[in-house]
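Supplied in structure tokens, the structure appears directly below.
Note that this complex is displayed minus one protein chain, with the remaining chains in position.
Going in written order, the chains are labelled A, B and C, and every chain counts its residues from 1.
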Amino acid sequence: MTLASPLLLNQLTASGVAALLTLAALAILTVRGPRGSQLIYGACALICAALACLGLCSLFSPRAGIAIVELPVGLPLGRTQLGLDPLSAAFVAIINIAAAIVSGYAVGYGTHASEPRRVVPFYPAFIAGMNLVLLAQDAFSFLVGWEAMSLASWALVVSDHHSAENRRAGLIYIVMATAGALTLLFAFGLLAAHGGGYAFSEMRPATNSAVGAAVLFLALIGAGSKAGLVPLHAWLPLAHPAAPSHVSALMSGVMTKVAVYGFVRIVFDLAGPPAWWWNIPVLIIAGLTAFLGVLYALMEHDLKRLLAYHTVENIGIIFIGLGLALAFRASGLGAAGALALVAAIFHVLNHSLFKSLLFLGSGAVLNATGERDMEHLGGLIHRMPVTAVAFLCGCIAISALPPFNGFASEWLTFQAILLSPQLPQWIPRLLIPAVGATLACSAALAATCFVKAFGITFLGRPRATAAAAARETDRWSLTAMLIFAILCLLAGVVPGAVMDALAPVSKMLLGAQLAPQLTQPWLRIVPIAPERSAYNGLLVFAMIVIAAAATAFVVRRFASHAMRRSPAWDCGFPDASPATEYTAGSFAQPIRRVFGSVVFRAQERVEMPKPGDTGAARAYVEIHDTLWEAFYAPVIRVVEAITERLNRLQFLTIRNYLTIVFAALVLLLIVVGTGR
Amino acid sequence: MTGLDTDIAHLLAGAMVLVSFLLLYQDRMFALLNVFAVHACVLAFSVGWQAYLQRAPHLFITALIALLFKGVAIPVALHRIVVRLGIHREIETVVSIGPTMLFGIVLVGLSIVVMLPLTQAEGAFVREDLAFALAVVLLGFLMMVTRGNAVSQVIGFMSLENGLVLAATGARGMPLVVEISVGFSVLIAFFVVGIFLFRIRERFDTVDLRALDMSRGESA
Amino acid sequence: MMRNWLTQLAQAVLVLGLAPLLSGVTRKIKARLLRRRGPSVIQPYRDLLKLIRKETVVAENASWLYRLAPYLIFAATWVAATLVPTFATGLWFGAAADLIVIVALLGTARFLLALAGLDVGTSFGGIGSSREMMFATLAEPAMLMVVFTLALFAGSTELSSISAYMTGAGVVLSISLALALVALIIVSIGENARIPVDNPATHLELTMVHEAMILEYSGRHLAVIEAAAFLKLLLYLSLIACVFTPWGTASAAAGAVSYGVGFAAYLIKLGVLAFLLVLFETAIAKMRVFRVPDFLGVALMLGLLATILLFVSKVSR
Partner (left out) sequence: MSLAPGMAALIGLLGAPALGALVLVATRNYRLGAALNVSFSAVTLLSAAMLYWYRPEPTLYLLVDDVNTVFLIVGALVGLSTSAFSAGYIAHELQARRLRPRDLRFYHALYQLLMFAMNVALVSNNIGLMWVAIEVATLTTVVMVGIYRTNAALEAAWKYFILGSVGIALALFGTILVYLAAEEHLGQGTAAMAWSRIAAHSASFDPALLNLSFIFLLLGYGTKVGLVPVHAWLPDAHAEGPTPISAVLSGLLLNVALFALLRFKLIMAGNSAVIAPGPMMVSMGLLSLGFAGFMIFRRRDIKRMFAYSSIEHMGIITMAFGLGGPLANFAGLLHMAMHSLTKSSIFFGVGYISQLEGTQQIADIRGLTQSAPLLGWLLVVGVIAIAGLPPFGVFTSEFLLVTSTFSRIPWLAMLLGLGLIVAFSAMMLRLHGLAFGATDQRFALPAYRLAPMALQLALVAAAGIYLPGPVVTWFRHVASLLG
């Protein structure tokens, strides 16, 4: 159906971005207290909702080519070009749905900010920056949006600037973000040089395989560092938790998706047809990212950092899908490529939903208890029942368990992996099953991790007074979280709708698309052929509900209704003190034993008191951030060494400086004298 | 002009290089001052000769400045400063005389080498005048670098600047030479006065630049 | 269509009915092998009924999750079990969910069970949950690797198609298939808390895993969870039966006779498999907890090996 002319849609979207920017300016001037920030957040929610609708409309509106909105601003030697093609339209829809709901949450949550003026103005600017990236059809405005996104989020990260930890996070974040942007700058420089212009339309024809390869690696570094690919993820678990929780939700659930968009845009759209080996680096890095991300998460006891590390894992899953798409595309297997790509973008949507939900939940917890450390939480399910329900949905979804949405996209990814024998080359055919195993492993680990996250935080008994005194959060927040939970379920139950919505994207990027799914009987999804594989989320969900209901009914019908509350039995010697509960650390101990000793050089040490000594025995756990020690510490050491050396030049005598000048002069004279 | 004229100009230029070497050789403050006076006088003669050759009367002003200001005034002033500061002990050299001289020779060689590729159209003599001027400049610079004491550094700078004036006058019909030489005299005056000021303000107990570097903006 | 409906329904009821019997049989055989007389094979039914009639004791700080979990666990397991063709393929519901979904459904059940174990906040519940999840992190990928292998053979993840392929002429005795079988067996031992991974009969606290999670449960809740456990065992055995010994299984459009045959064949297969399982169990001793990862890791490696061998050897279909 055509709802409006694409041009009009693009103009409206652009004006939506402008509206967000004006909102930011307005916030600087007006916001003083909670009231003002509530208004701003409300407005953000509305604008984002509108933007999401626009994105959907232009996704579904049939188009020939792309209607460019040209603005006279921007690059002096070019013109700013904005517009939505199916790819950007899909992402606009995805990020703005999440952003809208998060803004709604912020209406309630944002009132707790101690210094709203450090948060509220940057919030709309942040969203505006992300939308600008998606709208941009030329390199300059793309990078402007990219950097605006980084800057605004940096300001939000350091908004609570009193803690040195946050300042450090902000520093690492902004530096790595800028480095990434620089590599993207290189990529665009290459493309522009070969295409003869900074507009994407001019770059596309530049199909030179060497250039393409270089661009692939640059994009992998540039966009990958923003998305959080290992080993460029270091900033992510520092920065995301440091920001206020609704911002963390945006950064983890939404901003990383913009990075994924950047990668797809550059590699699939601009870099020309892929060579057969392009998928190899992508798949290897993606597999590592997925696996290491979840392992790091398992070692975390800080709720928000745990979630941040899971973002790393999910980015890995998404990039596995993208790598598969690259492989299939290179071998001309259009349908398979479409399947992989759809799976990846579907997972983008899912992650933006459940990760935002989980961060909002952690925000609610943080707000109610003032605690991010799970070792001090527990038993919140009694005091925050609604939050608990929503959070549980998020946990099941991110653990890729049916009938929620996380499973649907991972199922599709598995189906894509199973198509890889069709590939002619040997290396991918050997690599991809290994990647599949990694994917399966990380899915199982994720389940473990979220049993820990939910179990330790919400179940059991409170481990600290703060947790015991917690209160359920405000209505706005609860509504937002419940909406997210419902969306997670919906996307899992009718995945066909999403897949059909993403068909134009795969058509645009790969020239192939999956068969329409909504026409299948009983709303099942059939990626390739019904006798090959099919999944029907709706039916599975219905069956579980019916079976559970039936069982419950039967049991209640025939069973004795007598029920008694009593102290826990605990094999006969229950201990009242919560200290005897299983903690996050002890829950993760088996995993630490199995994987950690290799990956983290983890060591456990127990100090037993002397016989007869009544002192307590102490257990120490030592864990190394091996990636940091391998990749970042050396760089820092080198820089320090260099600065140490060079710094002496600040403290020479005038005569020494004269000597340097003299030396330079003589040197140049010699150069010229012996020049020919 | 006849060959003899240019030969004389040539000779004077060569003489300046020689005197520059003498400057490098000195290790007594007063001797240094006297030699510099000679340096300035030779410059004055060469400039005057150029003025005569080029029929450029204004160059005589430059010559006069060289003679009076650099040949007399500055040495006298510095002499008094040296006495006042009581630094008429040996000049502490950063690099000892011998190597300095050797390096000086290398520099002269270098300056000739770089002048060689000049096209013949210039005329051999201008070319070698230039070479000498460059040599004087470099030697002056060398002196600034190898002497650890402000007064001798001033002298190094002035000999460097003499080389410039030599080159400027050697270049036929170059305008603004007078202005430039005046400008430089101002500069040198600054220099001397600076040293003098530092002394009488008693901010630095010695004008040895090492001491001058004591107070750093940011102490390491 | 209608027939499929009925088969499906019958199947759902059948697995529900057979599951306790299977456990009863295994216990009986085990007892015999240990030279005990052992309880009657219908003892599990009696246990369930008794439990249902008993008063339910719920720990004080147990939450709604604790009381809801048993039903969900049971439901997920049951749905998964009904997805596995027993006596007839071409189940109507089979078209809606494939082998991966079955694995994932069991994952859901495990997830909820682990949460339930943590809910009361006792240390034993914690031990159980954390160890169970640790086993799962190896067992689940191993299972998925098996699924990959089968799927690559049959060019489908649908159980019906797979077993159809296995019966068909195209099947070859391949090393991958053997590896997959071994992996699948190891996984099913681990998943069903059998020796050497875990001992269903133990109540020695420090060694128990599955029992530790359900330590606090009693009455009807316990009954439902036990039923779920029975179902799980049945599921795995009939999965092996359906994939690796598909003979006799009736096809979708077959007549009543072939259904009868299929049913008989199914019972026989179950009996044999149960016997083998128990034989294995009695033959070896239980492992230390931290030896188990190696045991399951072997399964994972075998599965991966099987898959890769296929990927390399096989032309795509």
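Here, contacts are C-beta pairs under 8 Å (C-beta built on N, C-alpha and C of every residue); 3 or more make two chains touch, one makes a residue touch a chain.
What you are looking at is a predicted structure, and each value in this text was computed from that prediction instead of being measured.
For the chain excluded from display, the touched partners among the shown chains of the whole complex are A, B. If you put the hidden chain back, the residue from A:His162, A:Arg557 or A:Lys610 that touches it is A:His162.
Only one residue from A:Ala25, A:Val545, A:Ala619 or A:Ala664 touches the chain missing from this view: A:Ala664.
When the whole complex is considered, the residue among B:Leu11, B:Val72, B:Val106 or B:Leu187 that touches the unshown chain is B:Leu187.
Contact between chain A and the unshown chain involves residues 72-77, 118, 139-140, 143-144, 147-148, 151, 158, 161-162, 164, 167, 170-171, 174-175, 178-179, 182-183, 185-186, 188-190, 192-194, 198, 639, 642-644, 646-647, 649-650, 652, 654, 657-658, 660-661, 664-665, 668-669, 672, 675. Across the interface with the omitted chain, chain B contributes residues 114-115, 117-119, 121-122, 126, 130, 133-134, 137, 141, 144, 153, 157, 160-161, 163-164, 167-168, 171-176, 179-180, 183, 186-187, 190-191, 194, 198, 203, 212-218.
Note that only the chains that are shown with their structure count from here on.
Across the assembly, the mean Cα position most removed from that of chain A is the one of B.
Our note on geometry: chain A versus chain C, Cα centroid distance of 35 Å, whole angstroms.
Work out the mean CA point of chain B and of chain C, and you get 100 Å between them. On the side of chain B, the complex with chain A involves touching residues 94, 107, 110-111, 113-114, 117, 138, 141-142, 144-145, 148, 153, 209-210, 212-213, 216, 218, 220.
Across the complex, chain C meets chain A through its residues 52-61, 63-65, 71-72, 74-76, 78-79, 82, 93, 95-98, 100-101, 104-105, 107-108, 110-111, 114-115, 118-127, 129-131, 133-134, 136-141, 144-145, 148, 151-152, 155-158, 161, 205, 215-216, 219-220, 223-224, 289-290, 293, 300, 303-304, 307-308, 310-312, 314-317. Per the touch definition, chain A reaches chain C in the complex via residues 378-379, 381-382, 385, 388, 392, 396, 399-402, 407, 411, 414-415, 417-422, 426, 429-430, 432-434, 436-437, 440-441, 443-445, 447-448, 450-452, 454-456, 459-461, 522, 524, 530-536, 539-540, 543-545, 547-548, 551-552, 555, 558-560, 562-571, 574-575, 578, 580-582, 586-591, 593-594.
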